[in-house]
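One chain of protein is taken out of this complex; the other chains stay put.
Note that the chains are named A and B in the order they appear, and that numbering of residues resets to 1 at the start of each chain.
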Amino acid sequence: MNFLRRLFSGRLWALIRKETQQILRNKQIVFLLLFPPTVQLLVFGLALNPEVTGLDLGVADYSRSADSRELVAALVENDVFQVSTFEESQAALGDQVRAGRITAGLVIPPDFSQELSENQAAPVQVLVDGVDANTAGIAQGYVEQIVNRYNQGLTTPPSGQPESLPIETQVTFLYNPGLLSSWFFVPGVIGVVLTLTGSLVSSTTVIREKDVGTLEQLLMTPAAGWEILMAKIVPLFVLLLGDVLLASALARLVFDLPFRGNYLLFLGLSALYLFVCIGLGIFLATLAENQQQVVLTSFFFNVPLIQLSGAIAPIESMPPFFRHLSFFDPLRHYVQIARSLILKDVGIDALWVNILALAIFAILFLGVSINRFRAQLS
Amino acid sequence: MSAFSPEQTVVSPRTSAESVPAITLQNLRKSYGNLEAVKGLSVVVQPGEIFGLIGPDGAGKTTTFQILAGVMEATAGEVSVLGKPPREARLNLGYLTQKFSLYTDLSVMENLRYSAGLRRVPDAQFAKRAPYLLQQVGLEPFGDRRAGQLSGGMKQKLALCCALIANPSVLLLDEPTTGVDPVSRREFWDLLTAVAAEGVTVVAATPYLDEAERCQRIALIYGGEIQQLGSLANLRDSLGLQRLEVRAGDVATAEQALQASGAPEFVDIQTFGDRLDILVPDAAQGEQRVRDTLAQHQIPINSVRQDAPTLENVFVNRLRQQGSDPPYISFPMKHAGKPKGDIAITTQGLEKVFGTFQAVKGVDLTIRYGEIYGLLGANGAGKTTVIKMLCGLLPPTSGHIELAGETANLSRADVRSRIGYMSQKFTLYDDLTILQNLTFYCGVYGVPQRLQPEKINWVLETCGLQGREHTLTASLPGGWKQRVAFGASVMHEPDILFLDEPTSGVDPLARRQFWRLIRDFAHRGTAILVTTHYLEEAENCHNMGFMVAGEVVAQGSPSDIKGNQPGQLVEMQTTQNQAASDLLKHRLEPWRVSIFGDRLHIVLDNPDQELPTLRQWLQAEDITIHAAEPIPFSLEDAFIGIVQRANVD
Partner (left out) sequence: MRRIFAQFLKELSQFQRDRLTVALAFLLPLAVLLIYGYAIRLEAKNIPLSIQDFDNSQLSRGYVERIFASQQFVPAPLLDNDPTLAIDRGIAKATLVIPPDFSRTIKDKDSVEVQVLVDGTDVNNARVIQNGIRATTQFFLRSDNLIPDRPRPQVVAEVRLWFNPGREEAFYIVPGIFGVILWVFPSMLAAIATVREKEQGTIVQIYASDLSAAEWLLGKELAYIAIGIGEALITLVVAALLFGIRIQGDPTPLLVGTIVFLAAAVAFGLFVGVRTGNQTGAVQGTAIAGFLTALLLSGFIYRIDNIPFPLSALSNVIPARYYILITRDALVRGTGWAGVGFAPLAIALIGGFFFFAATRILHRMQFSD
C-alpha cells in the first residue's frame, strides 16, 4: 500500500502523466498507432501471394491437330497457364516473350501428331521467360508434371484411370491445409508492424525533447534516467499493446487466422517483444542528434531486421551466413513465436529459446539506453 | 483612451508632395479564428524614415510585419507598400524575422548568394555589393564560416546583409535584437541608421526601448491597436511630466518609502537599476518632496537630477495606466532556506574545450547562499556553458566545482532536487497546458501533493493567468512563457537557482516583477546565478562577473565594477547623434563612444580639456552639442567599455 502511494504521488507518476498527456495531445502519434498497422496488415496479407497461377502462355501450333490441341488443353487444365495468344510462327512467339507480354511460349512442331501416331518421341519446345527465376522454376516444374500426366494418359485408354505408381506420395499440409498465403504473411507482418511502429514512436518521443530543448530541463530535475525512460515507455507500451489487439482482431476477422495456441501467452510474449521495439527506438534516439538522423538510422536498422526475420522470405532459403546472422534478429524470434502460437498449438517448451533471446534483447537495449541517456548531452 | 489619435500625429521628416508613402496602413485587421490579433491599425510611413514599433508581447506586432512583408493576408483593411499591394512590392522589401531565417548549414557567403538569387540580383551587382556589405558589418573574415557557427550578434548582422543585398527600399525588422548583447545591439543600430541615411525606409520592432529612441517616430501598440504615435519628443510631451533621477543608498527601501508616502506629486515611481525614476508634474517641487520623504526615513540620497522622461518611462507609465502591471504576490515559502553567507557554489580553474574551441578558460567563481550573482557578457562569451557545467549537464574539461557541498557527482538526484534551472528558452512543454506543465514540475520535483495547489495558484496569479490555466502553452506569447517557466523552476524552493536569460523578450513591467521575486528568493537564502542582456537589471545583483571569450575579465559588486571604470563619463545631446558618434568613434578609441537612446555617452580621461576639442571636431561637421554633463557610469556603460576593450586586446 505504502509502495503504491509512493508510486502515485512520486516523480515517476508525474512523469508518466506528462508523457500520457503529450501523447494524447499528439494527433500524429495516435494516427501513427492506428493507420499504418492496419494498412500494412491488409496490404501485406492481401497483396503478397506467391501462388503461381494464370501464367500467360503463347502457343505456336504448327501441327494444328487434335493431339496438339489436347496438349494445350492439358496445359491450361489446372489454371497454372492460360492461353493468351496464338502466334503463326516461332519467331513471333519469341517476340512476345521478349516484350514481356507472355511468360511461356509453347511451340508444337508440324510433325507432332504424326510422330505420336508413329510411336516416336514427339518433342515440343517450351520457352520460359527466366526473368522471374522463382516463377520460371515453378512453371518449368509444372510443364514437366503436366506433360508426364499427359503421357500417362496416352498409355491408358482415354476413358480409364491412369495406372497407379508403385509409390504414391500422400501429402498432408499441417496447420494451413488450404495453403492460404495470408496465413503465412499475417503473423510475420504483425511482428513487422510492431517493430516499425514501436521503434519509430518511441524514438520520436525521446528525440523531440532533444530537438525542442526540453531534455536539458528534464535532466536537471531530480528524476533518474531510468524514471524518465520508464515514464516514456509505460504509456507507449499500453498503446502498442492496443496495436497488438488491433492486429490480432484483424488477423482473426479479416484473414480468419486460427489462433491455435494460448492467446494469453501470445499477448504476454508480444508484450515482451514490445519492450525490445521500444528499447530499440530509444537506443536510436540516444545515438542521434535530430529527427532526421533518427529516422534515417532507424531505416538502417529496420530494413535488415525485417528482411532477415523470415517474415517475408523464408529463413531456410537464405545463404548460410544470413541464416546464422538472423539469429541476432529479435524480430526473427518474435515471428517464430507468433507463427507458432497462431498457427500451431505449441507451448513454452517449444519456444523457450526464442523467449530467452527476446528477453536478452529487451534487457540489452533498455540497459544501454538508460546508461547512455544522461551522457548524451555532452 | 490614448492621448493621441494616430491620424493627428503624422509627423513625417521628409514629406514631399510628390513622394509616395513607403507604407500606408488603413484600418488593418487580422483575426485568427475568434482571436483578433490586429484591430484596425492605421499609419503612414514616409520614405527614408526609421519607424519604431513598441509594445508588450502579444500586441500584434509580428502579425503586422507578416502582412507588410506579403507573407500573410490581412482579414480587412488596406495595405500598400511603395504604393502597391505588399505581394507586388516584395522584391523591394527586406524582411528580418526573429528567427533570422538563415540556413544554418550554409556558409555566410552561400546564404548571401542565395538571398541574392531569390531577389534577382544580377551577378555583377552581387559581386560588388556582397563584399561591401560584409565589410560594413565586419563579417568579411568569416565568409566561409557556417551561419550556424556564428554568435547571435553575427547571425543578426548576416541576416541584415541578406535583407540588404537586393537594395530594398523598405526594411522590415521584427525584434531582430532580442537576446543580443548591448555592444552588438548598438553596432546593429549604427548599421540601420546608416542604411536609413541612404534613403531606405526602416520599420523596426524592438523590446529594447533605448533602441526605439533612435527612431524618428514610434508607435506604441497593445491590444492590436496603436495607442500612441509620434516622435520621441511627442511621446514624452504627451506625458506632461518631468523625470527625477534619484540615486540613493538603498534603491529598494527608497522606493518603498516613496510609494508609502502616497504623495500626489509622485505620478509614477520606476526602478532602473541603481536609480529611481520619479515622474512628477513639476521638477522643483517634486525634488523637494523626494528629499523630504527620504530624509524622514533616514535614507541617504546620493544625487537627484532633473531631466525629460525616457521612452521607457512613457511605456511603463502607459501600461500601468492600462492596469497591466502584473501583481506582486510573495511566494508561499514552506521551509527555511540555507544560512546566508555559506558557500553555495565555488569553481577553480574551470575549463571547457569543444574540439579545438576553448569555450571557457580558467573561471573562478564563488557564490554564497542569499547572493544574486550576475554572469554578463556578449553572445557566445561562454556564459551558458559555465551554467551547464555548474549544474552538471556538461562535464568540465578540467577544473574544480563544488555545488551545494558536493564535489564529485553533481548530477546526483538529491543534488538536483535542491537546484532550480531555467534554461534560455525551452523550459515548458508547448504541447501541454499551463496547468499540466506546472503540475508536472511540481510532481517531478517532489513537491508534496497538499502544497501543490497553493504553489500552482501562486504562479498563475503572478502571471495573471488565472482562468486561463487550460490554455495550451504553445499559444502563449514568449514573454508570458518566460514568466510561467520561472514559476515552474522555483516551485520546489530550490537552494540554488540558475536563471539563463530569464527576462529575454519580457516586457518592462513584467521584468520589474521578475526581479522583485528574484530578490525575495535571495533574501530567503537562495543562491542565484543569473545571466541577462538588460544591464540595468544587473544592478540587482550583489556580485557579478563579466565574461569575454570564455574568460571572466572583471568581477565584483556593481559599484566596484562601475568604480573601476577608467575616465569620466559624459552624456551629450547633439543635433545629429549618429553622425557625431561615427565621427568620434573615428577620432577617439571606439569603446569610448556609444549611443544611449537619444544621447551620446562618451568616456573621457579629462573632460575639461577634451570637451572643447570634441566641440570643435563636431562643429566642423555642423554638429552642435546641446548639452554635455558628467554622469556616473551605469553598468551598461561599464559593459560596453569592458567588452570592447577586452576585444581589442
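Heads up, the rule we're going with is that a residue touches a chain if its C-beta (ideal position, glycine included) is under 8 Å from a C-beta of that chain, and two chains touch if they have at least 3 such contacts.
It should be emphasised that the depicted structure is a prediction, and the values quoted were computed from it without experimental measurement.
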Open item on the list: Considering the complete complex, identify which of B:K61, B:R113, B:K425 or B:K455 is in touch with the unshown chain.
Closed with: B:R113
Open item on the list: Contact with the hidden chain only, please: which chain B residues?
Closed with: 32-33, 66, 69-73, 87, 90-91, 93, 95, 97, 99, 101-106, 110, 113-115, 117-120, 146, 162
TODO: Pick out the residues on chain A that sit against the missing chain.
DONE: 28, 32, 36, 39-40, 43-44, 46-54, 71, 97-100, 115-138, 140-141, 143-145, 147-148, 150-152, 154-155, 164-177, 179-181, 183-184, 196, 200, 204, 291-293, 295-297, 299-300, 303-304, 307-308, 312-314, 316-319, 321-322, 336, 339-340, 343-344, 346, 350
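Keep in mind that, in the parts below, only the chains that are shown with their structure count from here on.
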Open item on the list: I'd like the Å distance between the centres of chain A and chain B, where a centre is the mean of that chain's Cα atoms.
Closed with: 59
TODO: Using the touch definition up top, name the residues of chain A that touch chain B in the complex.
DONE: 9-11, 13-15, 17-18, 21-22, 25-26, 212-214, 216-217, 219-224, 374, 377-378
Open item on the list: Taking the touch rule as given, give the residues of chain B at its contact with chain A in the complex, in rising order.
Closed with: 388, 391, 393-395, 411, 413-414, 416-417, 419, 421, 423, 425-432, 436, 439-446, 448-449
